[in-house]
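For this depiction, one protein chain was excluded, whereas all remaining protein chains were kept in their positions.
Labels run A and B following the written order; every chain starts at residue 1.
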Amino acid sequence: MTWPAEIQARAEAIVARYPEPRSAVMPLLYLAMRQEGSLTLDGMRQVAGYTGLTSVQVESVASFYSMYKRESVGDYIVSVCTSISCHLLGGEEVLGAVADEAGVPSGKTGADGLFSVESVECIGACGGAPAVQVNYELVEGVTSESGRRLCRWLADDRPQVVTSDHMQAEFGGMRSFEWGPDESEGATGPVPAFGPLGTSGQPS
Amino acid sequence: MTEQILTTRMEAHPADSNTLRRYEATGGYNTLRKALVEMSPEQITAEVKAANLRGRGGAGFPAGVKWGFLAPAEPHYLVINGDESEPGTFKDRQLLERDPHQLIEGIILSSYALGVNHSFIYIRGEYPRPARRVQRAVEEAYAAGYLGDDVLGSGFSLDVTVHLGAGAYICGEETALLNSLEGRRGEPRLKPPFPAVEGLYARPTIVNNVETISNIPWIVANGGAAYDAIGPEGSRGTRMFSLSGHVARPGNYEIVMGMSWRDLIYEVGGGVRDGNALKCWIPGGASAPWFTPAVLDEPVTLDDTGRLGSMLGSGAVVVMDETTNVVAAALSIVKFFSHESCGQCTPCREGTTWLQRILERILAGHGREADIGLLLDVCDNISPGLRWPPAQTTICPLGPSVVSPITSIMKHFRPEVEAMIRQAAPAGV
Partner (left out) sequence: MSERVKITLDGREVEVDAGTLLIQAAQDAGTYVPRFCWHSRMEPVGKCRMCLVEVEGPRGTTLTTSCTMSVNDGMVVHTASDTVRKAQEGVLEFLLINHPLDCPVCDRGGECPLQDQTMAHGPGESRYVEEKRHYEKPIPISDLVLLDRERCILCARCVRFSDEISGDPLIEFIDRGNYTQVNTFPDEPFASYFSGNTVQICPVGALTATPYRFRARPWDLEAVESTCSGCSVGCRVSVQASQNEILRLLGVDVEATNHGWLCDKGRFGFQHLAAPERLTTPLLRGDDGELHEASWGDALDRAAAGLATIVESSGEDAVAGLGGSRNTNEEALAFERLMRHTIGTPHLDARMGDALDVTLLAAGPRRGLIGDLERAATILVWGPDLKEELPVLFLRVRRAAAELGATLVVVHPRANGLDSNADHIVRYRPGEGGALLERLAAGEGDLGGVRAALDEGPVVAIVGRTGLTEDSNLAGAVAGFAAELSDSSVLAVSRRPNLYGAVDMGVAPGMGPGRVGDDPGRDADGILEGLGDGSVKGLVLLGSDPAGDHPSGTAGRAISQAEFVVSIDLFLNDSNRGADVVLPTAGFAEVEGTMTNLEGRVQKVNRLVPAPGQARPANEILADLAHRLGETWESSAAESLGAAISTLAPYADVSWQALDFGTGRDGIVARGSELEFSVQNVDKSIGNGLSLHLGRVLYDLGTAVTMGPSLAKLAPRPILYLHPDDAASLGVIKGDRVELTGSAGSAVIDAALDPSLAAGTVYLPFNLGTTVGSDPSVTVEKAT
C-alpha cells in the first residue's frame, strides 16, 4: 500500500527540510500515524522507504519513543501525569477517576475504540498539577471530579477537534502560568497537533 | 533587586506577547538589526563570554566557554534544546509559548556569532502548543526577512527547523537529542567526542537550552558586563525557577539568584499550602538530592547548592509538606527514571527497575529488613560511593539521577522508611 499523492508530497517536503533524510524519521512517523490512527507495519515500511532505512530500523526508532503507538489507540488518548509534582497533588487519584469514567484501565484502549487511558511521566505542567492531556492538548489543575466530567464530555460530544483553551476553561483549574491568547488549533486525533510535523516554517 | 530580562514582555502584554507585531513594538529585533551591521561574530561571542551566562538546562556549564569549544570545520549547527522534561520543570514551556521571538532573535544572534546557517529547535512531543507558537513565530520571522537567505540584507543566511520529539526524557541529554534529531533512538553518545567537535551529522554543533538562548538578545543589547553585574558571582543574571508541589503559589518566577531558600519558598512562592509545615524540597528537579528546612537560610546559587550536596539543575523547586509519604514520593521519581532509562547501560537499565520494584514492595507492605541496605547497595553499583557530585558506572547522568531520591530519604527520613518496613505500612500519598 502506498500513501495518497498529497501525503507523499508532504513526506517528500519533510525529507527535504533536513540535511540528511534519516532526520525525517520522527516527523514521518507522525505522518504515518495520522494516516492510520496508529503506527502500522505498513506505515513503518513507508517511512523506511523515504529515509533509506530498513523497516526494523524504523521500528527501532519508533519503539523508543512513548508517543508512537504501535497498537491501535482510541480516538482520544487521555494522558494523566503522575510524576512527582502531580503525584504530590493527587495525580494517581485523577488517573483512577479517569480510568473509571472512561471504563478503560490505565495503559489500555477500550473495546469501542473511543478511549485510551495512560499514566504518563512529567508533561511540564507542574505548576498546574495535576495535569492531563487529551490527544496531547493540555488541561491543568484537573481534579478527579473534573477529570470525570472531561471524559463524559468526550464520550457525549465526540469533538472532532480538542483544544487546550476550551478544555482548560471547562475542566481546568490552576495553570502553571498565564497562557496568553486563545487558540483555535487543536488535535484531530491521537497525534500531537503540530501542522508542519517538524518541518521548517518557511512559508510554503 | 527586581531585575527582569526574560519575562518583561509577557507580563506587560499577556494578550499578544508571542506575536511578531508585539515583539517589534517592544523593541524586538532591533538588537539583531544593529548587531548584524555593527558587530562581528567574534564580538558577540566575547559579550556572551563576558556575561558569564551559565547554561540553564541543568548542567550549568558556561555558555561562552561552550561556544569557544566549537571546532572550525564547517558546516556548524546550533541546536536549541527545548526537550524540557525534568519533573518539576515548566519554564521553557512558558518561554516558548509566550515569547518565541525572543528565542528566535537569540538563535539568529547566536548563529551569526557561531557561523551557523542551519539551526534546529527540538521541542518535546508533549508540547504541541509551544511548538505551534514557535513555528508560527518562525514563519513570521521568515516573512519579515529575519530568517532565510540574506538576513536583513546582511549577507548572513539562516534556516530554522522546528523538530518535534515524541516522548523520551533522555533526549534532554544533548547527545541523545542529537541522535534523536538524526532520526535515531535517543541514546546518549559516548563523550568524547563532544558535540562541539562532533555533533549533529558528526559536524561541530552547539546545543543550548531555550532559556540560555533567550537571554542572548538582552546580553547583546546591554553588553556582557551588564549581565555579569546582576546576581552573585557564579550565578549571574536572572533565572527562571519553576515552583511546584505543596507550595501555595506555584508557577514560574524569574528571579535574581542569591536570595535564601526561605525567601524563595515563603516570599516568592507564598509558603506551604494550607499553612502546613515544610518537610523537604527538591532544589533542582527530580535528579537533585533533596533539602530539608535545616538549609532554609542558605542562598539560592549554583555553587552554594552544590556545596550542600545538591544542584539547581533545571530550576525546578518541588516543595513537600509534612503530609508527604516520602517513600511514595521517592518511588514516583524512581519510577520516572526507570521509565525514561534508554536501556543501553546495564546498571541503569536493570538498576532503576530493580529499585522501583523494591520500593513498590516496601509500599505494598512487603518490605524486608535487608531492603534498606539493598537499596543503597544497588544505588552504589550505579553511582559508586554515593557521593556528590556523583560518580557513575553509566554513560550518562540519568543513572546516578535515580540515586538522589533514595539517598535523600535514607539520609533525612530513614526512621520513616524503617518504620514502614517494620509495620508493613499500607501505601498512600
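Basically, a residue touches a chain if its C-beta (ideal position, glycine included) is under 8 Å from a C-beta of that chain, and two chains touch if they have at least 3 such contacts.
Since we're looking at a predicted model, the values are computed, not measured.
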Chain not shown: contacting residue from A:Trp3, A:Phe64 or A:Phe194: A:Phe64
Which residue of B:Pro41, B:Gly145 or B:Gly343 touches the chain not shown here: B:Gly343
Option touching the unshown chain, where B:Arg9, B:His101, B:His118 or B:Arg185 are the choices: B:Arg185
Hidden-chain contact residue, picked from the options B:Ala73, B:Ala391 or B:Ala419: B:Ala391
Where the unshown chain meets chain A, residue by residue: 41, 44, 53-57, 59-60, 63-65
Residues in chain B touching the chain absent from view: 168, 185, 190, 338-347, 349-354, 357-358, 361, 370, 374, 380-382, 384, 391-395
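Assume only the chains that are shown with their structure count from here on.
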Chain A partner contacts - residues on chain B that touch it in the complex: 10, 14-18, 84-90, 92-94, 97-98, 118, 124-129, 131-132, 135-139, 141-143, 148, 159-169, 180-187, 201, 242-246, 250-252, 282, 286, 316, 318, 320, 324, 328-329, 332-333, 336, 339-340, 342, 429
Touching residues on chain A, where the partner in the complex is chain B: 17-20, 22-27, 29-30, 51, 53, 60-61, 64-68, 82-85, 87-90, 92, 120-129, 133, 136-138, 164, 174, 176-181, 183, 185, 187, 192-203
